[in-house]
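All protein chains but one are shown in place.
Letters A, B and C mark the chains as written, and numbering starts fresh at 1 in each.
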Amino acid sequence: MSDRVVETLKPALVAGGVLLFICAGGLLGWLRQPRELRLDPPAAADLDQFRLMHNGISGTPPQSYFALGKPYEADAYNLSQGKRLYSWFGCPACHGDGRGGVGPSFLDGWWLYGPEMVSIVASIRDGRPHGMPAFRDKMTIEQIWQLAGYVQTIGSYTPKVAAPSRNDDKNSRPAENRGPAIIMFDEGPTGAHFDQGPSP
Amino acid sequence: MTPKDNREIRDTAFDAAELERRLAATWTTPPGLLGALSTVDHKIIGRRYITTAFVFLALGGLLSLLMRLQLAQPEARFIGPDRYNQIFTTHGTNMMFLFAVPVMQAMAIYLVPLMVGTRNIAFPRLNAFSYWMYLAGGLLLWIAFVLDTGPDVGWFAYVPLAGPQYAAGKRADIWAQMITFTEVSALAVAVEIVVTVFKQRAPGMSLDRIPLFVWSMLVTSFLVILAMPAIMIASTSLILDRLVGTHFFNPAEGGDALLWQHLFWFFGHPEVYIIFLPAVGMVSTIVATFTRRPVFGYLGMVMALIATGVLAFGLWVHHMFVAGLPRLGESFFTASSMAIAVPAGLQIFCWLATMWAGKPIFKTPLLFVIGFIVIFVIGGLTGVMVASVPFDTQVHDTYFVVAHFHYVLVGGAVFPLLGAIYYWFPKLTGRMLNETTGRWVFGLIFTGFNLTFFPMHILGLRGMPRRIYTYQPEMPWSGLNMFISLSAIVLAAGFLLFFIDAIRSARAGATASANPWGATTLEWATPSPPPSYNFAKLPLVDSLEPIHDDAFLPAAIGLRVDRRELLITSVVEAAPEARESSSGDSIWPLWAALATTVALIWSIFSPWAVVWGSIPVAIALIGWFWPKDVPEDDS
Amino acid sequence: MSANRLRHTALVIPLLAWALSTQLGQITPYEDCQQDVPWTALASCFLLVVSIVGLAGSRATLTGLTRTERFLVNASFLIALAFVFALSLQGAATMLLDPCQR
Partner (left out) sequence: MRAVPPLLISTVVAASGCSGNQSALDPNGAPAIHIEHLIIVIVIICTVIWLLVMGVLGLAILRRRDRPAEDPISEKRLTTVVSAAVATTVIIIAGLTIASFYTTRGIGVPEDAALTITVRGQQWWWQIFYASSGATPGFQTANEIHIPVGQDVHLKLESTDVIHSFWVPSLAGKQDLVPGRSNGLLLRAEKPGVYRGQCAEFCGLQHSHMAIMVVAEPAADYERWAAAQSGNAVIPAAPDAVAGQAIFMAKPCAACHTVRGTSASGTTGPDLTHIGSRQTIAAGLVETTRGSLAAWIADPQTLKPGNNMPMVPLTSAELQNISAYMESLK
């Protein structure tokens, strides 16, 4: 009789085995890099060392950025931090909720310096002509990367795995996790948009 | 086929040996993997459920040891705040949703059909489905935890912290969907138990002859049916807020952060009684068996169960005494919370009276019941304390409350549960647990528990809040915390010994007879473990104690033996009404559960999953309900 | 009301009265405070009276019951007593507490 019991217990034992497997995985997960709350100073210094094309558009991030797993584009926590910084550092004063104002809009998918992280980081860090101030002395480089990741998300050029959190205030524009702009904004035969603020 | 034609295949037509052979052929689950995956036998599913729930208990226990390791010293650096928040959230969620509620329902899945004298639970395929859903929900939570995306917002997931703005990533979504899994499975089991108790009782088992454990599971099932929809609404609104962009809980857009708390605790407080009431039933059963007399005051016990069950729905605001509601409205909940002490006290007095008047035999199950009374009375009295608004403003969200609810839930539910495992282990496995080891298990757990949790009352009064991952060295808490952490090792050793004993005894324990304790409820009138058809002939019940000399009065019913048939009886008097077929084994519940799992997990990532994911669910349900061309019932 | 229905008033009326009172306790204190009328106390006392009437009604007809029926009626009477107790404590709260206090 008890053999039958053992037999019928088998699926449960299998389930138990699976759970123990998870437990072992838990130890592995322990070793997995946790949510990065404090970036090592050398890593932060390295994030400052990206290379930019001479025209200020596009470039290459430092190798360490890829080694970290592109955390400022792929990690919801960093994107959410970026979103907070967006309001903390007064970005809405010029760019509004992303629709633009004094400064250009991020929403239309037409960016003067392109959608690459390096360009955005450079824009924030060093400033740009026609009124974009440099935030080099106001923010740490880690914050600048977080903010850049968020700004890139507003434009939503490419699909992302992660999305920043939604603000608990009135929704005045499309969400950051909508479909990528690259589909919605086909360049078409007409070329450049004329209504997006001053050119560099 | 007319009844006249199949008279020769009724159970009245055969002698005992032939009847058992034929019933076994009809009811037994086929061997092999397919058989294991498609079985609808309530005993197999019940055992699976219990085993899985205890695995989750062990995992949740490991998490609590990690927390104690971190809290043993001030400003310890063993676990960071991010991981700690995941650990305490997963510990709470796991213990409430994956251990406590399922294990109680699992005991009912196994025991209720046996105790009411029927051959299978009502809706057996739904039962199989509910187990797979439960397993999937548990795996979702634990896999997420391992991948460092475990929920980190507390098991209560208060908004706005769990809302779209402050809980980045998928962590809170995983929590909300995992709740949905367990809701589905718990609701399914609750419905099965209500129908089994109301319509499948053995003839003669009128409402005043139902065993107290069955009464408690009946009340619990109604609580599940009424409370779970509240959390379903809550978790669904939360996930809509987070994924779709609704604003139920967003004050900036006319939502309300306190709405979440009302919805959550409207479920959350009855949840405590969903866990506690089955334990009350277990205690009554064990007390009756080991004092050699029926429980004193059957009427009072039933009254207490129902009154507690209903009052449970009027207590939710006592979790919100400091949220800023009018004190007058809060005091209404003080009144109800205090009033619930009366039925609880009545139960304690009845058990004491039973032990006083009976001749107690101090086997391990009764030891756990005595431990239960010692601990639960403390938990109940601290419950009276936190029910008072001014008292609660000091101890709410402190370690006092941590101590209180562990006294209520571990003392009030886990102690009876362990007693119940020792008591029903022969019926579950056909073997006995070791009595000597059992005494050690009880001693270690009882001592370890009190040493671990009693000092937390004092910590709470001395100002230590809950859910902190560390505390500063200048706070006067480090001595007691170190003491608690060391005591937790004793407690863990007790549970470890229990698990070792259970695994060893399941394989090599002493073989159990049909009724090793000399008990008087129906499950003991069939072999240990019971055959697939539970009872060769259905029992006839003539009193609260239907077993006389280890046997019951067999009823001459005339159920067919060539297909699975049950007897349906009336709700109040349990008079026979009809014969009804009970479903056979089927793989479709598993497919349906898999399809639902895919849809639910996918919906964390895209709302479109609700649309596309419903197609496989529909296919699985069509397969499940495909007509079999068999008449359903005969009057 | 037939005797059969009257018997079950104990199970239904005090429970409903208590549930209603609990809900009103979340609503009326705001009105009390604004209008300076003790709505909560009035509602609470009224519901207490109603529940006691329901309780008494169930004791009016106890003859001619089967064993199971008598069991149910007795159980519901005892259950109802717990709710009358809770209601009277709620009534005491309305007497002692200021509805404006938060």
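Heads up, the rule we're going with is that a contact is a pair of C-beta atoms (placed from the backbone, for glycine too) under 8 Å apart; a residue touches a chain by one contact, two chains touch by 3 or more.
Predicted model, so just to flag it, every value in this text is computed and none were measured.
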Original post:
If the full complex is used, which shown chains touch the chain that is missing here?
Top reply: A, B, C
**OP:** Check each of B:122, B:190 or B:378 against the chain that is not shown and name the one that touches it.
**Re:** B:378
**OP:** Just name the one of B:439, B:462 or B:563 that touches the chain not displayed here.
**Re:** B:462
**OP:** Just the residue numbers, please: which parts of subunit A touch the chain that's not shown?
**Re:** 37-39, 41, 44-45, 84, 88-89, 137-140, 142-143, 168
Subject >> Interface with the unshown chain - residue positions in subunit B >> reply: 80-82, 85, 154, 158, 160-161, 165-166, 251-252, 256-258, 292-293, 296-297, 300, 322-324, 327, 331, 334-335, 338-339, 341-342, 345-346, 348-350, 352-353, 355-360, 362, 370, 373-374, 377-378, 381-382, 384-385, 387-398, 454, 457-458, 461-463, 465-472, 474-476
**OP:** Go through subunit C and note every residue touching the omitted chain.
**Re:** 85, 89, 92-93, 96-98, 101-102
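In the analysis below, only the chains that are shown with their structure count from here on.
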**OP:** Report the inter-chain centroid distance for subunit A and subunit C in whole angstrom, where each centroid is the mean of the CA atoms.
**Re:** 58
Original post:
How big is the gap, in whole Å, between where the Cα atoms of subunit A centre and where those of subunit B centre?
Top reply: 43
**OP:** Could you list the positions in subunit A whose residues touch two or more of the other chains?
**Re:** none
**OP:** For subunit B, jot down the residues that touch at least 2 other chains.
**Re:** none
Subject >> Residues of subunit B defined as touching subunit A within the complex >> reply: 29, 31, 36-37, 39, 41, 43-44, 47-48, 50-52, 55-56, 59, 62, 80, 82-83, 135, 138-139, 142-143, 145-148, 160, 163-170, 242, 245, 250-253, 428-431, 506-507, 511, 527, 529
Original post:
For subunit A, which residues count as touching subunit B in their complex?
Top reply: 1-2, 4-13, 15-16, 18-20, 22-23, 25-26, 28-29, 32, 34-35, 37, 75-77, 79-80, 162, 164-171, 175
Subject >> Residues of subunit B defined as touching subunit C within the complex >> reply: 206-208, 299-300, 302-303, 306-307, 310-311, 313-314, 317, 324-329, 331-336, 338-339, 342-343, 572-573
